[in-house]
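Note sheet for the following structure.
All protein chains but one are shown in place.
Which chain is which? They are A and B, in the order written, and residues in each are numbered from 1.
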Amino acid sequence: MYDLAARMFPICRSITGNGFRESLNIIREIIPEIDIHEVPTGTQVFDWTIPNEWNCSGGGIYRINGEKVVDFSDTNLHILGYSTPKDEIISRDELVEHIYTQPDQPDWIPYVTSYYKERWGFCMSEKQKQTLSEEKYHVVIKSTLEPGSLTYGDLIIPGETEEEILFSTYLCHPSMANNELSGPVVQVELIKYIQSLSKHRYTYRFVFCPETIGSITYLSRNIETMKKNTKAGFVLSCVGDNRTYSIVESPYANTLADRVLTNVLRFHYPEYKRYSFLKRGSDERQYCSVGIELPVVGFCRSKYAEYPEYHTSADNMDLISPKGLQGAFDVMVKVIDTLENNYNYRMTCKGEPQLGKRGLYHEISQKHGYDEVSILQDFISYADGNNDIIDISDIIGVPTTKLISIKDKLIDNELLEIVG
Amino acid sequence: MYDLAARMFPICRSITGNGFRESLNIIREIIPEIDIHEVPTGTQVFDWTIPNEWNCSGGGIYRINGEKVVDFSDTNLHILGYSTPKDEIISRDELVEHIYTQPDQPDWIPYVTSYYKERWGFCMSEKQKQTLSEEKYHVVIKSTLEPGSLTYGDLIIPGETEEEILFSTYLCHPSMANNELSGPVVQVELIKYIQSLSKHRYTYRFVFCPETIGSITYLSRNIETMKKNTKAGFVLSCVGDNRTYSIVESPYANTLADRVLTNVLRFHYPEYKRYSFLKRGSDERQYCSVGIELPVVGFCRSKYAEYPEYHTSADNMDLISPKGLQGAFDVMVKVIDTLENNYNYRMTCKGEPQLGKRGLYHEISQKHGYDEVSILQDFISYADGNNDIIDISDIIGVPTTKLISIKDKLIDNELLEIVG
Partner (left out) sequence: MYDLAARMFPICRSITGNGFRESLNIIREIIPEIDIHEVPTGTQVFDWTIPNEWNCSGGGIYRINGEKVVDFSDTNLHILGYSTPKDEIISRDELVEHIYTQPDQPDWIPYVTSYYKERWGFCMSEKQKQTLSEEKYHVVIKSTLEPGSLTYGDLIIPGETEEEILFSTYLCHPSMANNELSGPVVQVELIKYIQSLSKHRYTYRFVFCPETIGSITYLSRNIETMKKNTKAGFVLSCVGDNRTYSIVESPYANTLADRVLTNVLRFHYPEYKRYSFLKRGSDERQYCSVGIELPVVGFCRSKYAEYPEYHTSADNMDLISPKGLQGAFDVMVKVIDTLENNYNYRMTCKGEPQLGKRGLYHEISQKHGYDEVSILQDFISYADGNNDIIDISDIIGVPTTKLISIKDKLIDNELLEIVG
């Protein structure tokens, strides 16, 4: 995962354009089954319109003598996202009005865009801005902003039922690692995981799109099916660092997605952080918006907008790690395994079953601690047909990973059945 | 408000009699639309019967030489409320049995009544009682206790709908300022506020009555309409001091009145105090009683029975202030404005709307704090048709005063509609 992120890191991506396409094609080298979709500029998608396509091949700020101040080849963050083209000698005063910095982090270059209002500009560190002392500068932005199309990719892996689990991430940020190459590379690994399963109950839908306009576009074309089938969904964003794990709840924190991710995080990493939907910021905004209302939560390690490097040049390949990415992947695998086994279970016999005759009980009755037999007995006590495996896990305080093997043992002994 | 209270302060009021009538007529000088009702002694009102009318024109305790010990003209609190007439020379021992003091506040004269058991008596400070050393005293109570009527006033200001908001306060206490001239004078100001509105959705019902027997009488004559139409009601009592704000909850703390007053106080004065219905004591007792069960709460600044001056001569014009009365008025205006705007709202578009094209969004995408745009987006996120404006305010933590202007902006942009 880390190597794939490193390969895509230098590419200049935006919500439209060749950088996005190039990155998606690199992913398709690994998962060729991903479908690519192009939606032309001007297409109406719900309340929005697909904007012009933006491409940028270079640019920078130069002294009159040609010396470089900043250049696109150093980092594509230097050019304001969706900047209009420019090639002009201008005064320092005019230039400064078009420079974006982040004064509270004077060494870092911020990531800034202007998608829906035409303007031009540069981003640099506050420190560098303070050194601009010439009277005039030569500014160059080799960009195009013309009718084209918005690109996204998706992959649907059919399961035994039409009920769907959604994973969605975005690929529209330029050279930033955690936010957001971590999401796409973890999602690639999850696709490989699903493809490796001999069978699975759910149909899995994976979406790679630009943020906001991309998920709106995607929803405008797929909402009917998704409303009918989606049982739970996860927006993967900022899943590459090592610091913590986070859930961004759905508006009422009451969907299957909230329940399963909360349950897994509770046992996997008890210090995980919960953010209410008021702290939303990625595509859960669209999936959970009024009129859409899908059962979707956000999953992060350090949540976007909550870590210092967010949306700056410091969100680079040093911020993420193989271990950080693997941790996020592991959580999502537990989520998937829990969902695949998440039925309401009911005991088949009245009263407690005689576990002893099935070799499931202590032979000697003396004081025992909380052991495998206790877990099995607690499972049985709440397998009354009203609880799914997440409920039982929450009630008895034992991870679903453990309960799944106990459930299999009980089914083998014909002591348990699936309800409904 | 303060001046009106000061004018009424010296009058000797009780649950019946001319003091109540005189006070109500002073209020009618300001609000002539108030209707006066007289209910004859002996009338059955639910489980109760209108008692004889009581009037008192003077009285006191005097030494045999004619020197005054206490006199009605100093403060009407000296005569036990509903005291039978008396003009007799009696022994000190007999007198002492008819004197009421408040030993824990030895300087203050308590306010005591005996409405339903005929007796005579005087109230004085504990300190003064200790000085009674003569063998005999001349006691005089110039009162009448005869068939007459109970008086109350009400005013109904029709709105666009028959749905009603109730305000009720009582005018039966003699010379006490916070409890209870503050309620009537704030209510007068609220009537003027409603009269000043160019239009209003709700019909407003304002009641000025004696406490307990008065609200029971009022309910016995109006319960059918009130049960059908009342959406929320507020008993105003002790709303003139500066110390805090309080809500006395309805029995289950779950009515619209509980919700709106809690919401307003939460933002207006976060340190406000909540009292359960177990701490009730004013006319919410009747409005919320079994079989009546109207959605009514009590609103106070320092709650009756919870401040030291309560029901004593220290509850005088120094305890209340123009600022204290204004604060209570301001809260009730916020309550009214919230109720008038309290609909369930629903977004008209699917997905987040594009705020930018309507000038409602930041033009540049860089990190932002929690600002006007965030509030608008949070409002939108919960405007799903299931929440009214109080719900949304409670969820997103922004006062309804703020949300009302945002709601208007969204309606102007055809992004929001009222549901149901």
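We take it that a contact is a pair of C-beta atoms (placed from the backbone, for glycine too) under 8 Å apart; a residue touches a chain by one contact, two chains touch by 3 or more.
Everything numeric in this text was worked out from a predicted model, so none of it was measured.
Asks: For the full complex, which residue in B:78, B:311 or B:350 touches the chain that was left out?
Replies: Spelled out, the listed residue whose C-beta touches the missing chain is B:311.
Asks: Consider the whole complex, including the chain that is not shown, and state which of B:277, B:343 or B:361 touches that chain.
Replies: B:277
Asks: Please pick, from A:57, A:131, A:381 or A:405, the residue that touches the omitted chain in the full complex.
Replies: Considering all chains, including the one not shown, the answer is A:381.
Asks: Hey, which of B:24, B:256, B:292 or B:415 is the one touching the hidden chain?
Replies: Only one of B:24, B:256, B:292 or B:415 touches the chain omitted from view, namely B:292.
Asks: Which positions on subunit A touch the chain that was left off?
Replies: Against the left-out chain, subunit A lists 346-347, 349-354, 356-357, 363-367, 378, 380-385, 395-397.
Asks: What subunit B residues would touch the chain not displayed?
Replies: These residues touch the chain not displayed: 46-49, 81, 100, 102, 110, 112-117, 119, 212, 216, 219-220, 223, 251, 277-278, 280, 285-286, 288-293, 305, 310-311.
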